[in-house]
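Only one protein chain is missing from this complex, and each of the others stays in its spot.
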Amino acid sequence: MSLGQSQSLPAGSRMPRNLALIAAAAVFVAVWASVPLLASRGTVDLLVFTALYSIAGVGVAFLLGQCGIISLAQSVFYGIGAYATAYGTTALGWHWVPSLFAGMAVAGTVAFLIGWPILRLSGHFLALATLALATIGHVLFLEWDWITGGTLGVGGIARISLFGFVLNTPQRFYYFVWIVAGLVFWLYANLLKSRAGFAMRAMRDAPSAAMVLGVDVHRLKVQVFVMSAVVGSLAGSLFASYVTFVSVDSFGIDRAVSFLLVAVVGGAQTILGSVFGAAFITLAPNLLSKLGDIHALVYAGVLVLAVIFLPQGIGGFLRDRVRGLLNGSGRAGR
Amino acid sequence: MIRTKISRRTVLMGTAGVTALGALHAPAIAQQGGEPIKIGAVLCLTGPGAGLGQAERSAMQLAEKMVNEAGGVNGRPIRVLIEDDGSKPDIAKSKAEALIFNEKVPLMIGSSLTASTGAIAALTNGEKMAQVALTGLGPAIELTYKSLYHVLPPQPLNARAMLEYTKAQNFKKIGVLHDSGYGQLVYNSLREQAAAYGVSFAAVEKFEVGAQDVSTQAAKVRAAQPEAVYVIATSPVPFRGARQVRITQPIISAIGSSPYDYVRGMGEYADDIVFPEFLVGEDPEPHQKAFVDMYKAAYNSLPKNYEAAGWDALQIAVNALKKAGPTDREAIAQAMREPYRGVMASYNFAAPDLTGIELSSFVFSKLVKTQFTRLPFKVTARS
Amino acid sequence: MTTTLFIQSLLAGVTNGCVYGLIGLGLSVIYRGSRVVNAMQGDFSLVAGIIAYLAMERLGAPILIAFLGGMVAGAIVGWIVELLFVRPTRKRGGTEESFLLVTLGGAFAVSAAALLFFGRDSHPVRGLGGNELLDVFDAAIRVHAVWLIVLSLAVVVALRFFYTRTFIGKSIMAASIDADGATTIGINVPLMRSLTFLLGGAVGGVAGVLVSPLITIHYEMGLLLTLKGFTAAIIGTLGNPFGAIVGGLMLGLVEALAIVFVSSGYKDVISMTFLILIMIAIPNGILGHRGRAGG
Amino acid sequence: MTAISMQNDALMQVRHISKGFFGLTVLRDVTLDITEGLITGLIGPNGAGKSTLFNIVSGFLTPDEGDVVYKGESVASMSVAARSYAGIVRTFQTPQIFANMTVRENLVAGCHKLSSSSFLANLFGLPASRRELAEMHGVADDALRRFGLQGIADVRAGDLPAGQQRLLELSRAALAKPDLLCLDEPSSGLNAEETQQLRALLERLNAEGMTIFLVSHDMDLMAVSSTVSVLCFGEIIARGSFAAIKADPRVREAYLGA
Partner (left out) sequence: MLSVEKISAGYGAMTVLHDIDLTVGANEGVAVIGPNGAGKSTLVRALCGLNPVRSGRIVKDGIEIHNQAAHRRAAAGMGVVLENRRLFGELTVKTNLELAEHEGARRPKSAERFTFDGVLDLFPFMKGRLDANVELLSGGEQQMVAIGRALLLQPDLLILDEPSTGLAPKVVKSLVEVIGKIRSEGVSVLLIEQNVALATEAVDRAYVMKLGRVVGEIGPSEWKGALNDSGLAKAYLGG
């Protein structure tokens, strides 16, 4: 997977840089595939969550890194997906597939209807508008308990089954969810190196110049926002199918903040960065909790240090290192 | 009148437990040998549920020490692995995965909040292993989980306890001030059962969990001129708010609002508030006294319901391990399905609500000038 | 609906509005002076509340000394945050988001530290005038709440004076508008940024000691206060401290009236929808207007 | 006031535009023609309202009164992007380059209008989308050669000195195949030598058929204009050939100060 670097490669560039890269990819795939066989079930479970959060997080990261939009509303779309799967498979008795797509459709529609007016705002106004959205979403999840189960939540959600093969262990889910995550990354990588991707980066650097070149800035922002909502919903649906239980506690402001952390800690400029960001927010609290009650304090400290010392996020840091190795110099377009 | 059926054996076990309590100051004579038996616990030690989880943890740690000093389980010591879920269900699920499959614990205790409990239950149910939840019954689906047991009453029972007291006081017109989490759950049950007790709600106002000012809602309740007010929340804020807008009527609350944390936060407004609960540390019932004394000796503070629940949960786990051995998960779960008289209440996990707590287990306390007193009122079980 | 209820809700709206406004004021002070959206603003208040509480309950300090102590504590924390968090971030080329994130991390840290060292309890803090109530027709308001309203307005007036009449105030403004330009006329820009945080911390501290007697102090209160304060500051135009109070009052009143006229469950839905509508209708905030694009 | 005759060959007609901010009138009844195929200049002292007029022409501002007619149709209510598609492209007083992209990428982004693939096609990386991207790179490579930017093709645009940023912005604008190219102070920050190069470039673009609307203080550069209008305190005070304007006593008084 060389998706993180793709933005600077012209389309026509030679596919395999050299054999080493193919070898590295092969090793990577081998390691990836063997993790569930070697690691403990608890660890694999954390890696499943890493994948889930990186799917939802990449939507936030892309908005932030390519459009300059801070979104704190991802928890709403994540929730919509989760409740669509919960309600669809329990109350309506649907298969998981239509439930999942229904969630994505609802999330996309909501994002469109809300994004259209609020995406005319910018900077902190927009950040606050999305925060307001997250608050509204959380209240509605609580209030509409005939769908969401309110505080009690919804249990007994159908697990994902593929051709009769039920994904009822973290190991099984691991392969599935990472393949889905890979597809999402692939889509975003496509977008980044396409006409729309150039338009976005232009819009981020100099919006008025982008408009002069014919970019419909508002429309483009709405498209990316809807896209982000759809992948957020996808992640939420997968989450619901995996845990088989959802409650409103999973879709609060803190979850929205943690998705933003995925983007910032991972590095909003790179697509694969969100994997590192997701790994950070999943693994760090888990590892640190061994320290006892002080763990929350240490986590906050680590977070602060990460933001200060890795302003481009972990993804940006690694990308610069890799570029340095490949080009012999670290200086290149961001 | 239905007497709770308590088997002779359980009484014996209970006595053994109390004897174990007495061993606190005795020289440790645990002739322990062999590998410790691990018990998994996921609690809300941080986040909104921390008030519950930390109380439960302190009692569980005390119980662990007591059990080990009294010789452990069939000669083997126990070790309680307590993990913090940060009050988040997804973290609870991950922690439970690690405990169940990495540590291979034979049973689970926790969590402190309904959502976390539900997330763990999806796992324990699949493994057919016992989970002693420190919550009341969650979503309806849990009724189909046959190894998920609750040591706290389900909300309909809490509601009935409140209504019983209300009826005894002859209040008919009630105002309700509740939060959107715990308070909403209790209120939902109140609403369903109020009519049966001849109680009607004149005003029902809600506020979000974590709200810091509820005076407008309280004013609305006051404007309805009720005879008494139900305040149900996991925070002292609404109690202060109610009194600050001059709601002078008696306040009747629920068990979830009773921890000392909240009462301290109420300051001098902690007055004329009634709680249907299970343990009044200042004036315990006879079977609770040993636990209260021991807890006081260990922590220099009084225990309350959640401490008692944590204690009972671990004692139930230990009893089952003694009976069914440390490995067979299904047998352990089965062994728990017998009536048990704990410090907090008498349980019967074979009951349809997976709790078996009766109204008669409730005690009623009243805050008078920041001090708890136990009321003579008791619900005598009716037919 | 009774008149009493209406008045009571107005009183609650104004009191809460001042609370939101005070937090927003601190946010605006810091944003104005350093272009940092400070997610720790509510935590300055938390620290101040804790210090005031400890001073009163553990040391037996008189209430005014304790409040002063809380304010100073807020100011010191503000300064430390600038030195420890903001300055290094700036040095490493932090973006607007990284300032937000670094202070958010700081907010988590303060909250976690409060839980660890101060405990999970809610602590009631004594207020000015104790728990005395004042009658307004048939409605009641805490004497302390009246003090809160009066002192909030006093803080606004003092800040206005500070920014428009004092040399340091003007220098802080100058340094934030154009750091290089300010440097060339002899203004010590880094010092001005530190002072900005000191000031923002002090405002947060004032907010903290004034708010704690009304709401009790609790380790998680910081971020909640920040969210409301941020909303107030944005409605009233971020960076305009006087707007923050206006924004806060609007937010407080909308919330109170939403409870009375609609439903308490949907209070936040209504106030947040109102916020979004306001922003769409008046994108620069109610007191905001950018300079024209002249020729 | 010089009489302004409406010409039939006007590509754009600015008609009776007025605009104010906060009660301050910046433009008052401004009428101006931009003749197809020629270079039309606009000069005026600082604060005369040139930028405001420019923003109205390009769609960043809407006039309080009056109309902007382009190719015979009103564009007053069209968005910036829509006007761009109609052929109106502008540059900015401070160059608006895409700082975090390389020079080549700036030019690829400049091809936005020449391409048409949809968001979804881009998302799924459909063959059409990939083909189109290759074409965009081809066009950008051509432009690199045409405007002499090969040497700095892979430099991050934000790292370029001001003069090259201007050249890049102009090249990018020209790449978008405008019918009407509006340039705002293009020689600001350039030295005499660079200004000469710019002038030659403008003449070349004009010769290729591009209509140019030029705002500048630079009288050397302004010499390329066929007609020049003078805007002073929100009103057009003179219009004519460059030589005539230079000699006009009112213009000398208001603008040249001699």
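Per-chain numbering from 1; labels A, B, C and D assigned in written order.
By definition in this document, a contact is a pair of C-beta atoms (placed from the backbone, for glycine too) under 8 Å apart; a residue touches a chain by one contact, two chains touch by 3 or more.
Predicted model only: the values in this text are computed from it and were never measured.
Every shown chain that the unseen chain touches in the whole complex is listed here: C, D. The residue touching the chain not shown here, chosen from C:L64, C:A158 or C:I177, is C:I177. The omitted chain makes contact with chain D at the following residues, 43-47, 93, 161-164, 185, 188-194, 217, 219, 254-258.
Although one chain is not displayed, chain C still touches it through residues 167, 170-171, 173-174, 177-178, 180-189, 291-292, 294.
Criterion: only the chains that are shown with their structure count from here on.
Graph distance from chain A to chain C, where chains that touch are one step apart, equals 1. With centres taken as mean CA coordinates, the chain nearest to the overall protein centre is A. In this assembly, the chain whose C-alpha centre lies farthest from chain C is D.
We define each chain's centre as the mean of its Cα atoms; on that basis chain A and chain B are separated by 38 Å.
For this pair, chain B with chain D, the centres built from the Cα atoms lie 74 Å apart. Looking at chain B, residues 46, 180, 208 sit in touch with two or more other chains. Across the assembly, chain D contributes residues 60 that each touch 2 or more other chains. On chain A, the positions that touch chain D within their shared complex are 8, 10-12, 186-187, 190-191, 193-199, 201-202, 204-206, 208-217, 220, 223, 227, 331-334.
The touching residues of chain B, counted against chain C in their complex, run 46, 48, 50-51, 54, 180, 205-208, 210, 212-213, 215-217, 219-220, 222-223, 235-237, 240, 244-246, 260-262, 264-269.
Of all residues in chain D, those touching chain A in their complex are 58, 60, 79-81, 84-85, 89-92, 96-102, 104-105, 108-110, 112-113, 115, 117, 119, 121-125, 129-130, 132-134, 136-137, 156, 169, 172-173, 176.
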